[in-house]
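Just one protein chain is left out here, and the rest sit where they should.
In order of appearance the chains are A, B and C, and numbering begins at 1 in each one.
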Amino acid sequence: MISETPPPDLTAVPLIDVRALGEALAAFAAERNWDQYHSPKNLTMALSGEIGELSEIFQWLSEDDSRSVAVNPETATAVREELADVMLYLVRLAYVLGVDLNEAVIQKLQKNTENYPVDKSYGSNKKYDKL
Amino acid sequence: MISETPPPDLTAVPLIDVRALGEALAAFAAERNWDQYHSPKNLTMALSGEIGELSEIFQWLSEDDSRSVAVNPETATAVREELADVMLYLVRLAYVLGVDLNEAVIQKLQKNTENYPVDKSYGSNKKYDKL
Amino acid sequence: MISETPPPDLTAVPLIDVRALGEALAAFAAERNWDQYHSPKNLTMALSGEIGELSEIFQWLSEDDSRSVAVNPETATAVREELADVMLYLVRLAYVLGVDLNEAVIQKLQKNTENYPVDKSYGSNKKYDKL
Partner (left out) sequence: MISETPPPDLTAVPLIDVRALGEALAAFAAERNWDQYHSPKNLTMALSGEIGELSEIFQWLSEDDSRSVAVNPETATAVREELADVMLYLVRLAYVLGVDLNEAVIQKLQKNTENYPVDKSYGSNKKYDKL
């Protein structure tokens, strides 16, 4: 008799809940009459801008030094703010596109699990199509 | 008699909850011995890569056409996957840095509320220091 | 008698000459003992940072308004500086990698000419693999 454990049903639990932020940002934009600027195209550019600022924090640091950026008083505030900005624009972008981020994340994790089986990807930094 | 409503206490409620994803990604990386690659510097570059892919979806589209990207069958899957990828790397980056994203988001929203008072920023696309 | 014009030999003429800048930047870095920071990885992050700043100039503008950014007194200086910064880091990056940019550009143009035949790509914003 076969009794394999079924794979965990990742869809059973939310991995993220960003709905309250989505609503808060929608209200923030509506109050300021900003919906006209918040096209997906523009929000994607805003994300690029924030990732650029995040990159500037790390660009001349070694990988080792990059690990202490959030506790180093010179960079702690900046890195927290940039991470927050990326989250704000990401959630806003998904909201205006009508994408359920939790669902999208769960599906992507399932795909990653298939693309990167432990035995093949262990200790490797290669992309799945080169494994 | 004055009875102004006090401003909402944004710190009272979580705006986002991404802890389950943070733990799932930590387990995913640990199982594959990937912690060695997941320095904040490297994860920031990975974020740049994903934002680049997101930009490619939008680069030649008008703002109007950008609004239907998630329902257009040619781009719907791609845009969902890219949004998910940005979320995965963002949550992973905050995790390895030890940054509480909910706290960071709440503080950034409070700052935005101060920087962009409704009367000054209504209908404007200017940065706060130019308002 | 067939007398087709042969395709122009793109390799016969330099399309760009950035060697003087490459040398100037190498001297600039050497004088300041900056070679230690100028790894290709770091310079790529610096490029991301500059592209991010460029994106911030354009993010809330319509495509039409984006056309006058270099003559608009509010943005003219900034956009010139960001374009220059991208060029500086790009030339520096190619230099430390030992890549001949003129050669690379010529080969890429030849590839683009093959990938985008005029009849198929006329008026289209699709990537070559979707034409």
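Assume a residue touches a chain if its C-beta (ideal position, glycine included) is under 8 Å from a C-beta of that chain, and two chains touch if they have at least 3 such contacts.
Remember, predicted model here, so these are calculated numbers, not experimental data.
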item	value
Options A:V18, A:M45 or A:V99, residue touching the unrepresented chain	A:M45
Contact set of chain C toward the excluded chain (per top definition)	13-18, 20-21, 24, 28, 31-34, 36-37, 39-42, 44-45, 47-48, 51, 54-55, 57-58, 61-64, 66-67, 69-71, 79-81, 83-88, 90-91, 93-94, 96-99, 101, 104-105, 107-109, 111-113, 116, 118, 121-125
Residues from chain A at the interface with the omitted partner, ascending	41, 44-45, 48, 60-63, 125
On chain B, residues whose C-beta touches the chain left out of the figure	37, 42, 45-46, 48-53, 55-56, 58-60
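Everything that follows uses one rule, which is that only the chains that are shown with their structure count from here on.
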item	value
Copies chain C and chain A - interface residue numbers shared by over half, same or different	same
Centroid spacing, where centroids are CA-atom means, of chain A and chain B in whole angstrom	6
Residues within chain B bordering two or more other chains	41, 44-45, 48, 61-63, 125
